[in-house]
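For reference, the structure discussed in these notes is given below.
Every protein chain of the complex appears in place save one, which is left out.
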Amino acid sequence: MTTLEMLNAAPQRLTVDAALVAEAIDAASDCALVCTACASACLSEDHAREMAVCVRDDLDCADLCGVTARHLARLNASDKQLTLSVLAACIEACVQCASSCAPHRDAHEHCRLCEQACNRCEQACQALLDALKTPV
Amino acid sequence: MTTLEMLNAAPQRLTVDAALVAEAIDAASDCALVCTACASACLSEDHAREMAVCVRDDLDCADLCGVTARHLARLNASDKQLTLSVLAACIEACVQCASSCAPHRDAHEHCRLCEQACNRCEQACQALLDALKTPV
Amino acid sequence: MTTLEMLNAAPQRLTVDAALVAEAIDAASDCALVCTACASACLSEDHAREMAVCVRDDLDCADLCGVTARHLARLNASDKQLTLSVLAACIEACVQCASSCAPHRDAHEHCRLCEQACNRCEQACQALLDALKTPV
Partner (left out) sequence: MTTLEMLNAAPQRLTVDAALVAEAIDAASDCALVCTACASACLSEDHAREMAVCVRDDLDCADLCGVTARHLARLNASDKQLTLSVLAACIEACVQCASSCAPHRDAHEHCRLCEQACNRCEQACQALLDALKTPV
């Protein structure tokens, strides 16, 4: 099953390109898992104290990405402003988490993968945000 | 145990009145549960079709309040802008959910309680948002 | 990025075939999203009252699958019994949700996709549960 199939199976009508929504859902869902895994992996590294910022930002980013994926999957059209606010918060969390993981990307493969997932999610959310703001 | 005790037990330093953070955590945590319960209760009411908007807004609000309570409980000082964005999204969700529950408040006690919990959460998040924006 | 890459990037050692863990994470993460979407889609169908059981089971299943994916992504080896209990609860939720969606599979494509995702998740969790219970 693809996320696009799932969106097309819903009776609610989309006001924006379904492919943009599907990519944001996939990127956010993926990022939530990678951040969760990265937080736990960081705890097993030496210098765990130095990793503390990274772990906290992972946990916040995992939460925000998870809630963004679920919100978008609901296709709740009752409040477009909520979607804009959720996307803005998710983008903020991804930017912050990517910047915390970046310094560790060469030392820790999980930080490299996490930075990558955050960047993809940030871009997908930004693309959807731009499309939602564009007057039809 | 009180939420204030929990905040005071953390080594991270707060840059804002702890009582405001504690009230926002308590109100958001409470609202997340009430919205979850209201969504499920709505499904057992007659005219479930009319309740659909209410259920979806309950689910979004429960998610946003849950993530807000957890974010605040982390006392993650690495990104103040994320806290502002999370609070803004939570306020948006609470305002929307309260407006969906309000028309049913006389018919359904769970909608009355939910509207109340949303209003309290909105106010607590707004008070914290204002304090965080105030230059020290 | 694949989930297997993510697991291999963690310093924690696995005591079971990583491919089984990766498939359980992917299936649970996918199922959490599909259940969330199905719950919301059901609310827009006629006969929403009849869909109430389906919606509630969707919501429970989404929660259980989400927590299972996150638990597995953590590779927390401190308590194998917790992993067994989480998998057992997830399997229970998937079986129940699939049986609630099955009667609607011909009328609603989202219920057909949801039943499918629940079946895949149940099987992946059962395969991992069996492997974890097998003495090495």
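The chains carry the letters A, B and C, assigned in the order they are written, with residues numbered from 1 in each.
We adopt the following convention: contacts are C-beta pairs under 8 Å (C-beta built on N, C-alpha and C of every residue); 3 or more make two chains touch, one makes a residue touch a chain.
Nothing here was measured: the structure is a model prediction, and the numbers come from that model.
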item: Listed residues C:D26, C:D57, C:E109 or C:E122, member touching the removed chain; value: C:D57
item: Residues belonging to subunit A that touch the chain removed from view; value: 39-40, 43-44, 46, 48-49, 51-52, 55-56, 59
item: Where the unshown chain meets subunit C, residue by residue; value: 53, 56-57, 59-60, 63-64, 66-67, 70-71, 74, 76, 78-79, 81-82, 85-86, 88-89, 92-93, 96, 100
item: Residues of subunit B (touch criterion as defined above) contacting the omitted chain; value: 1, 3, 5-12, 25, 29-30, 32-34, 36-37, 39-41, 44-45, 62, 66, 69-70, 73-76, 108-110, 112-113, 116-117
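Here is the rule we go by: only the chains that are shown with their structure count from here on.
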item: Chains most often in contact, by C-beta pairs; value: A-C
item: Centre-of-Cα separation between subunit C and subunit B, whole angstrom; value: 27
item: Multi-partner residues of subunit A (each touching 2 or more other chains); value: 66, 70, 74, 76
